[in-house]
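Have a look at the structure that comes next, please.
A single protein chain has been omitted from the complex, and every remaining protein chain is retained in its original position.
Coming up: subunit A.
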(Lines give C-alpha, C1' and ligand atoms only; values in the text may rest on other atoms or scores of the structure.)
Protein backbone atom coordinates (compact mmCIF):
# COMPACT_ATOMS: atom_id res chain seq x y z
CA UNK A 1 0.00 0.00 0.00
CA UNK A 2 1.32 3.42 -0.92
CA UNK A 3 1.65 5.83 1.93
CA UNK A 4 0.82 9.47 1.23
CA UNK A 5 4.03 11.39 0.59
CA UNK A 6 4.27 14.98 1.69
CA UNK A 7 7.45 16.99 1.34
CA UNK A 8 6.28 19.37 4.05
CA UNK A 9 7.35 16.66 6.52
CA UNK A 10 10.88 17.91 5.94
CA UNK A 11 9.96 21.05 7.88
CA UNK A 12 9.99 18.89 11.00
CA UNK A 13 13.70 18.28 10.43
CA UNK A 14 14.49 22.00 10.57
CA UNK A 15 15.12 22.18 14.35
CA UNK A 16 17.72 19.40 14.04
CA UNK A 17 19.31 21.22 11.12
CA UNK A 18 19.49 24.39 13.19
CA UNK A 19 21.12 22.58 16.12
CA UNK A 20 23.63 20.76 13.90
CA UNK A 21 24.47 24.00 12.12
CA UNK A 22 25.04 25.71 15.45
CA UNK A 23 27.05 22.93 17.07
CA UNK A 24 28.92 21.39 14.15
CA UNK A 25 28.68 23.10 10.76
CA UNK A 26 29.49 26.66 11.80
CA UNK A 27 32.42 25.64 14.05
CA UNK A 28 33.72 23.43 11.22
CA UNK A 29 33.48 26.35 8.78
CA UNK A 30 35.46 28.44 11.25
CA UNK A 31 38.13 25.73 11.40
CA UNK A 32 38.39 25.79 7.60
CA UNK A 33 38.76 29.57 7.77
CA UNK A 34 41.50 29.28 10.40
CA UNK A 35 43.37 26.66 8.36
CA UNK A 36 44.32 29.11 5.62
CA UNK A 37 45.38 31.91 7.99
CA UNK A 38 47.79 32.70 10.77
CA UNK A 39 46.95 34.56 13.94
CA UNK A 40 48.80 36.13 16.82
CA UNK A 41 45.67 36.40 18.90
CA UNK A 42 43.40 39.39 19.34
CA UNK A 43 41.21 38.00 16.53
CA UNK A 44 43.62 39.32 13.90
CA UNK A 45 44.23 36.96 11.02
CA UNK A 46 46.73 36.96 8.17
CA UNK A 47 46.32 35.07 4.91
CA UNK A 48 48.59 32.04 4.61
CA UNK A 49 46.96 30.15 1.73
CA UNK A 50 47.85 26.48 1.64
CA UNK A 51 51.03 27.09 3.65
CA UNK A 52 49.99 25.09 6.72
CA UNK A 53 48.84 22.18 4.58
CA UNK A 54 52.13 22.11 2.67
CA UNK A 55 54.08 22.15 5.92
CA UNK A 56 51.81 19.53 7.46
CA UNK A 57 52.21 17.12 4.55
CA UNK A 58 55.99 17.44 4.44
CA UNK A 59 57.53 15.10 7.03
CA UNK A 60 60.84 17.00 6.93
CA UNK A 61 59.31 20.08 8.60
CA UNK A 62 58.71 20.32 12.33
CA UNK A 63 54.92 20.32 11.97
CA UNK A 64 54.88 17.58 9.33
CA UNK A 65 57.23 15.42 11.38
CA UNK A 66 55.06 15.72 14.46
CA UNK A 67 51.86 15.01 12.55
CA UNK A 68 53.22 11.97 10.70
CA UNK A 69 54.90 10.58 13.83
CA UNK A 70 51.68 10.83 15.82
CA UNK A 71 49.73 9.38 12.88
CA UNK A 72 51.96 6.27 12.68
CA UNK A 73 51.89 5.98 16.45
CA UNK A 74 48.11 6.18 16.45
CA UNK A 75 47.73 3.64 13.61
CA UNK A 76 50.10 1.25 15.42
CA UNK A 77 48.11 1.70 18.63
CA UNK A 78 44.79 1.03 16.85
CA UNK A 79 46.23 -2.04 15.08
CA UNK A 80 47.63 -3.48 18.31
CA UNK A 81 44.50 -3.02 20.39
CA UNK A 82 42.30 -4.42 17.57
CA UNK A 83 44.61 -7.43 17.23
CA UNK A 84 44.25 -8.09 20.95
CA UNK A 85 40.68 -7.03 21.73
CA UNK A 86 38.87 -8.71 18.83
CA UNK A 87 40.20 -12.29 19.32
CA UNK A 88 40.08 -11.89 23.09
CA UNK A 89 36.52 -10.53 22.91
CA UNK A 90 35.44 -13.49 20.78
CA UNK A 91 37.10 -15.93 23.18
CA UNK A 92 35.42 -14.30 26.19
CA UNK A 93 32.04 -14.31 24.43
CA UNK A 94 32.42 -18.02 23.62
CA UNK A 95 33.23 -18.75 27.26
CA UNK A 96 30.30 -16.76 28.66
CA UNK A 97 27.41 -18.83 30.06
CA UNK A 98 24.24 -19.16 27.94
CA UNK A 99 21.70 -20.16 30.56
CA UNK A 100 20.77 -19.62 34.17
CA UNK A 101 21.56 -16.95 36.73
CA UNK A 102 25.19 -16.76 35.62
CA UNK A 103 24.12 -14.93 32.44
CA UNK A 104 22.92 -11.86 34.33
CA UNK A 105 25.91 -11.90 36.66
CA UNK A 106 28.39 -12.13 33.78
CA UNK A 107 26.67 -9.42 31.78
CA UNK A 108 26.76 -6.99 34.71
CA UNK A 109 30.38 -7.85 35.40
CA UNK A 110 31.33 -7.39 31.74
CA UNK A 111 29.52 -4.07 31.50
CA UNK A 112 31.33 -2.60 34.51
CA UNK A 113 34.49 -1.30 32.82
CA UNK A 114 32.35 0.32 30.10
CA UNK A 115 30.57 2.40 32.73
CA UNK A 116 33.73 3.94 34.15
CA UNK A 117 34.39 7.45 32.79
CA UNK A 118 37.52 7.70 30.68
CA UNK A 119 39.44 10.06 32.92
CA UNK A 120 38.69 7.80 35.89
CA UNK A 121 40.06 4.80 33.95
CA UNK A 122 43.15 6.89 33.26
CA UNK A 123 43.52 7.84 36.92
CA UNK A 124 42.99 4.27 38.11
CA UNK A 125 45.77 3.02 35.85
CA UNK A 126 48.00 5.98 36.50
CA UNK A 127 48.07 5.06 40.18
CA UNK A 128 47.77 1.27 39.73
CA UNK A 129 50.83 1.10 37.47
CA UNK A 130 53.09 3.44 39.44
CA UNK A 131 56.34 1.76 40.39
CA UNK A 132 56.50 3.36 43.86
CA UNK A 133 52.94 3.12 45.24
CA UNK A 134 50.84 1.34 42.61
CA UNK A 135 49.90 -2.28 43.25
CA UNK A 136 50.70 -3.41 39.71
CA UNK A 137 53.87 -1.40 39.21
CA UNK A 138 55.22 -2.25 42.64
CA UNK A 139 54.46 -5.96 42.23
CA UNK A 140 56.16 -6.12 38.82
CA UNK A 141 59.26 -4.43 40.19
CA UNK A 142 59.31 -6.75 43.20
CA UNK A 143 59.34 -9.66 40.74
CA UNK A 144 62.64 -8.32 39.52
CA UNK A 145 61.39 -6.78 36.29
CA UNK A 146 62.42 -3.18 35.78
CA UNK A 147 59.14 -1.47 34.98
CA UNK A 148 58.52 2.28 35.02
CA UNK A 149 55.99 3.75 32.62
CA UNK A 150 57.06 7.30 33.42
CA UNK A 151 60.59 6.79 32.12
CA UNK A 152 60.48 3.92 29.64
CA UNK A 153 58.56 4.31 26.32
CA UNK A 154 57.96 0.54 25.97
CA UNK A 155 56.55 0.35 29.49
CA UNK A 156 54.33 3.34 28.74
CA UNK A 157 52.99 1.65 25.59
CA UNK A 158 52.36 -1.62 27.41
CA UNK A 159 50.53 0.21 30.19
CA UNK A 160 48.29 2.11 27.78
CA UNK A 161 47.54 -0.97 25.69
CA UNK A 162 46.73 -3.11 28.73
CA UNK A 163 44.53 -0.28 30.02
CA UNK A 164 42.64 -0.08 26.73
CA UNK A 165 42.22 -3.87 26.62
CA UNK A 166 40.94 -3.76 30.21
CA UNK A 167 38.52 -0.95 29.37
CA UNK A 168 37.14 -2.07 26.02
CA UNK A 169 37.45 -5.83 25.50
CA UNK A 170 34.10 -6.30 27.20
CA UNK A 171 32.45 -4.15 24.51
CA UNK A 172 33.69 -6.55 21.83
CA UNK A 173 32.72 -9.53 24.02
CA UNK A 174 29.21 -8.21 24.65
CA UNK A 175 28.64 -7.52 20.94
CA UNK A 176 29.88 -11.02 20.03
CA UNK A 177 27.75 -12.52 22.77
CA UNK A 178 24.68 -10.86 21.25
CA UNK A 179 25.64 -12.38 17.88
CA UNK A 180 26.11 -15.83 19.44
CA UNK A 181 22.78 -15.65 21.28
CA UNK A 182 20.97 -15.11 17.98
CA UNK A 183 22.03 -18.55 16.67
CA UNK A 184 19.10 -21.00 16.98
CA UNK A 185 19.80 -24.33 18.74
CA UNK A 186 18.87 -26.15 15.53
CA UNK A 187 22.21 -25.11 14.00
CA UNK A 188 24.15 -26.76 16.84
CA UNK A 189 21.95 -29.86 16.70
CA UNK A 190 22.57 -30.19 12.96
CA UNK A 191 26.30 -29.79 13.55
CA UNK A 192 26.22 -32.48 16.21
CA UNK A 193 24.39 -34.88 13.88
CA UNK A 194 27.00 -34.22 11.21
CA UNK A 195 29.74 -34.87 13.72
CA UNK A 196 31.25 -31.40 13.26
CA UNK A 197 34.34 -30.61 15.34
CA UNK A 198 34.43 -27.69 17.79
CA UNK A 199 36.53 -25.75 15.28
CA UNK A 200 34.08 -26.45 12.44
CA UNK A 201 31.17 -25.22 14.58
CA UNK A 202 33.11 -22.02 15.30
CA UNK A 203 34.30 -21.52 11.74
CA UNK A 204 31.07 -22.30 9.85
CA UNK A 205 28.29 -21.43 12.32
CA UNK A 206 29.45 -19.03 15.02
CA UNK A 207 31.89 -16.86 13.10
CA UNK A 208 29.55 -16.17 10.12
CA UNK A 209 26.77 -15.30 12.56
CA UNK A 210 29.06 -12.91 14.39
CA UNK A 211 30.34 -11.23 11.21
CA UNK A 212 28.00 -8.27 11.41
CA UNK A 213 28.55 -7.51 15.08
CA UNK A 214 32.28 -8.01 14.60
CA UNK A 215 32.33 -5.37 11.88
CA UNK A 216 30.50 -2.99 14.21
CA UNK A 217 32.95 -3.85 17.00
CA UNK A 218 35.97 -3.23 14.77
CA UNK A 219 34.50 0.06 13.54
CA UNK A 220 33.74 1.28 17.06
CA UNK A 221 37.10 0.23 18.46
CA UNK A 222 39.02 1.64 15.54
CA UNK A 223 37.31 5.02 15.69
CA UNK A 224 37.58 5.21 19.48
CA UNK A 225 41.25 4.27 19.50
CA UNK A 226 42.03 6.52 16.55
CA UNK A 227 40.55 9.46 18.45
CA UNK A 228 41.82 8.43 21.89
CA UNK A 229 42.78 11.35 24.11
CA UNK A 230 41.75 11.16 27.74
CA UNK A 231 43.32 7.92 28.93
CA UNK A 232 46.87 8.34 27.58
CA UNK A 233 46.75 12.02 28.48
CA UNK A 234 45.93 11.20 32.10
CA UNK A 235 48.36 8.27 32.37
CA UNK A 236 51.42 9.47 30.48
CA UNK A 237 50.58 12.96 29.24
CA UNK A 238 51.95 11.85 25.85
CA UNK A 239 55.33 10.90 27.26
CA UNK A 240 57.97 9.88 28.04
CA UNK A 241 59.20 12.30 25.40
CA UNK A 242 56.61 12.04 22.66
CA UNK A 243 56.36 8.27 22.70
CA UNK A 244 52.64 8.10 23.49
CA UNK A 245 51.59 11.37 21.85
CA UNK A 246 48.69 10.30 19.65
CA UNK A 247 46.95 12.46 17.04
CA UNK A 248 44.45 14.12 19.35
CA UNK A 249 47.09 14.84 22.01
CA UNK A 250 49.32 16.42 19.36
CA UNK A 251 46.36 18.43 18.11
CA UNK A 252 45.56 19.79 21.56
CA UNK A 253 49.23 20.67 22.08
CA UNK A 254 49.17 22.64 18.82
CA UNK A 255 45.85 24.38 19.36
CA UNK A 256 45.81 25.07 23.09
CA UNK A 257 49.43 24.63 24.14
CA UNK A 258 51.06 26.69 21.42
CA UNK A 259 47.93 28.54 20.28
CA UNK A 260 48.88 27.81 16.65
CA UNK A 261 45.31 27.94 15.43
CA UNK A 262 46.22 27.78 11.74
CA UNK A 263 48.40 24.69 12.07
CA UNK A 264 45.92 23.02 14.40
CA UNK A 265 43.03 23.80 12.06
CA UNK A 266 44.88 22.35 9.06
CA UNK A 267 45.72 19.26 11.09
CA UNK A 268 42.10 18.84 12.26
CA UNK A 269 40.88 18.99 8.68
CA UNK A 270 43.27 16.26 7.54
CA UNK A 271 42.46 14.21 10.68
CA UNK A 272 38.75 14.69 10.02
CA UNK A 273 39.09 13.63 6.37
CA UNK A 274 40.85 10.39 7.37
CA UNK A 275 38.13 9.62 9.93
CA UNK A 276 35.41 10.46 7.38
CA UNK A 277 36.95 8.17 4.74
CA UNK A 278 37.30 5.26 7.18
CA UNK A 279 33.73 5.78 8.41
CA UNK A 280 32.43 5.75 4.86
CA UNK A 281 34.20 2.48 4.07
CA UNK A 282 32.85 0.79 7.21
CA UNK A 283 29.37 2.21 6.73
CA UNK A 284 29.27 1.02 3.13
CA UNK A 285 30.45 -2.46 4.08
CA UNK A 286 27.85 -2.66 6.84
CA UNK A 287 24.90 -1.46 4.77
CA UNK A 288 25.90 -3.77 1.93
CA UNK A 289 25.95 -6.72 4.31
CA UNK A 290 22.34 -5.78 5.06
CA UNK A 291 21.50 -5.75 1.37
CA UNK A 292 23.06 -9.20 0.95
CA UNK A 293 20.99 -10.46 3.86
CA UNK A 294 17.77 -9.22 2.35
CA UNK A 295 18.60 -10.93 -0.91
CA UNK A 296 19.38 -14.25 0.78
CA UNK A 297 17.08 -14.28 3.79
CA UNK A 298 16.39 -17.98 4.24
CA UNK A 299 19.54 -20.03 4.47
CA UNK A 300 22.07 -17.90 6.28
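One rule holds for everything that comes next: a contact is a pair of C-beta atoms (placed from the backbone, for glycine too) under 8 Å apart; a residue touches a chain by one contact, two chains touch by 3 or more; residues count from 1.
Here, contacts and distances are computed from a predicted model.
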From "Membrane protein", "Nitrile hydratase", "Thiol-disulfide oxidoreductase ResA" or "Simple sugar transport system ATP-binding protein", the hidden chain's UniProt protein name: "Membrane protein"
Among A:23, A:258 or A:288, the residue in touch with the chain that has been omitted: A:288
Residue numbers in subunit A that touch the chain omitted from display: 7, 26, 29-30, 32-34, 36-37, 39, 43, 45, 47, 50, 53-54, 57-58, 270, 273, 276-277, 280, 284, 288, 291
